[in-house]
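Not every chain of the complex is shown here; the ones you see sit where they belong.
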Amino acid sequence: MKIAEILDKYKGGELDMAEAETLIKSSSYDEMGFAKLDTQREQRSGFPEVIFCAGKPDDYLVSIYQKMVANDGCAFGTRASQEQAALVKAAVPEAVYDPVSRILKVEPAGGYKRTGAGGVVAVCSAGTADISVAEEAAQTAEYFGAEVIRVYDIGVSGIHRLLSKVDIIRSADAVVAVAGMEGALPTVLGGLVRNPVIAVPTSVGYGANFHGLSALITMINSCANGISVVNIDNGYGAGYIATQIGRLAATGR
Amino acid sequence: MKIAEILDKYKGGELDMAEAETLIKSSSYDEMGFAKLDTQREQRSGFPEVIFCAGKPDDYLVSIYQKMVANDGCAFGTRASQEQAALVKAAVPEAVYDPVSRILKVEPAGGYKRTGAGGVVAVCSAGTADISVAEEAAQTAEYFGAEVIRVYDIGVSGIHRLLSKVDIIRSADAVVAVAGMEGALPTVLGGLVRNPVIAVPTSVGYGANFHGLSALITMINSCANGISVVNIDNGYGAGYIATQIGRLAATGR
Amino acid sequence: MKIAEILDKYKGGELDMAEAETLIKSSSYDEMGFAKLDTQREQRSGFPEVIFCAGKPDDYLVSIYQKMVANDGCAFGTRASQEQAALVKAAVPEAVYDPVSRILKVEPAGGYKRTGAGGVVAVCSAGTADISVAEEAAQTAEYFGAEVIRVYDIGVSGIHRLLSKVDIIRSADAVVAVAGMEGALPTVLGGLVRNPVIAVPTSVGYGANFHGLSALITMINSCANGISVVNIDNGYGAGYIATQIGRLAATGR
């Protein structure tokens, strides 16, 4: 019940004051700008719920997929292991798993009906080992309705590869820049493009990379403008933000 | 000279091959999508050059202000100390200094003529001690043409303050969330708004905050969607990115 | 022998001075406010001994359970692995293992006879992945005699969930707040409740969470009042402290 309804019923005598007060206090926060789980999240943020598979107990994971497919006819999960994928597929046969991005999804029957946030997102990766994270970003952006341009293996230790792709990258509304090791790609990109760069450090590397900390610190200290950073290996997060930006570009507010 | 011109002159015999080759190689990279200092930066990124005052030798700083004001009739610098402001004002009397944001600027004669990137940016701060960084973000966004909504002192240890401001924050194209200490503000905001949140950790705090590292790590690990992070105390960077996003929202691409 | 007894016997000639002096020096420290292992620990702290199973050699662990059950008719151990549980159950068939909390216990024949420390403890968790640690806290508090209110999955990135539970949380004598990733839950709770909040960082997360360090640092830097912190994943410790507080509330001193 929305606050307006509660007020109406109170005025009409259907609710006494104690009932009305309780309802207002305990109502979902939609009425105050907050949302109930599931349906209201999409209303609030414009994007449907996504499943973070890693670490979820098997039973819980399977039943979430079952429930989301039952409700919505589709589901999208990240960080699924091969084993989790097998379990979910046993219960939800239409589920499809991509071992590169580790995304486990059920596409809706008639294809994505989503009108689409729109927007164009360029997903760039420094090395081939970063592609797993880059694909998580790219497929997330596609799931949320963006058009994705993939530009892989343009690490700055061979700068000519990146330079030959500048025009296509500049055409995007937002750029996701994925890099491990020394993580310098976003800085170079930041100096070449007009729109925001979302930097994703990866855990690719060894020794003093400290599982991605080196790339994270590099990106946070970037001297280029327009660069903000998400957590190590967080391709999903970067794809999400890039699509938020693309949506604004495509649709105005 | 653009590549087209060089080609023309070569064909016309004004340049021999060695001259043409040298010119192409050493030409500014505008022709390839890159820009020369100053004018071309604004062409490339849509935003004019900004002066990072901290650590600049006095002579250098003064002459940069003098040159920029001579060229453009205006200038905008961040992280200026009281001493630097005095020095610049001695040479450029129309310079104005704000000790809170530490911004030192010369506004153009007829006011900002900039057509404006447009867009609406909400700048939120957790505590009153974060306002210096928040103002750097806010004034940067204004300088680059955004409309700024300031929402200060809404730290999550008194969540009711934030909740009462949700509607106004949700109306922005991008949100800058500035917080020190435990840095939890962006996570709560990320769950309440639709558009990107740029998180700015500040060095406010003591003890195990490690000069802002605590807030930085909190923000990078945020479990909310739509949050990306800039360097500690980097209000300028967040204001820049928020305006990039606002520009996309206001103007499409 | 208590000091009083020793003095008596010395006066009565049963002990000579050397004997009496030795006895006093080497006596258990009960007389000085300290306790002997087992029985005196409960006298001293009001709580029985608990077994930290992790890393204990198999033989040692089994014999501890056997001895405690023989002495007291019950036993309570934390951080038991599936393998340890199987070993102990082979020797102590009445042992019961909960794989979520990893608690391995033998309940006393007639149920908990403990008069109970009393007190009400609210155990809150930010996400579903934190429930393992939260249950360790909850079951510890129950074992020590507190009434426990479980409030799970109220992470601050969806603040409406937490807000709808404020009244019930405020009713507790002490609040245990369990959170991983950015660890912001205790700060928001600290601003909403009247009684102490024991914050438990968990190792849940990835990338720059550094196995729980991110949440630990967040909590230590909390700007809210009334928050103190225990070690990463230390649900037991938080349950213990919350029950100490609940006992004071329930019984006065």
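Per-chain numbering from 1; labels A, B and C assigned in written order.
In this section, a residue touches a chain if its C-beta (ideal position, glycine included) is under 8 Å from a C-beta of that chain, and two chains touch if they have at least 3 such contacts.
Keep in mind that this is a model prediction, so the values were computed, not measured.
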item: Copy count for the complete homomeric assembly [3 present here]; value: 8
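Here is the rule we use: only the chains that are shown with their structure count from here on.
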item: Copies chain A and chain C touch via same or different residues, half shared test; value: different
item: Distance between the centres, which are taken as Cα means, of chain B and chain A, whole angstrom; value: 25
item: Between chain C and chain B, distance of the C-alpha-averaged centres to the nearest whole Å; value: 50
item: Approximate Å spacing (C-alpha centroids) for the pair chain A, chain C; value: 39
item: For chain A, residues that touch 2 or more chains besides their own; value: 32, 34, 216, 231
item: Chain A to chain B touching residues, read off their complex; value: 32-34, 44-47, 163, 166-167, 170, 173, 192-196, 198-199, 216, 220-222, 225-231, 237-238, 240-241, 244-245, 248-250, 252-253
item: Residue ranges of chain A touching chain C (in the complex, touch as defined); value: 25-26, 28-29, 32, 34-37, 41, 54-56, 60, 201, 203, 211-213, 216, 231-234
item: Complex contact set, residues of chain C against chain B; value: 126-127, 155-159, 163, 181-184, 187-188, 190-192, 205, 207-210, 213-215, 217-225
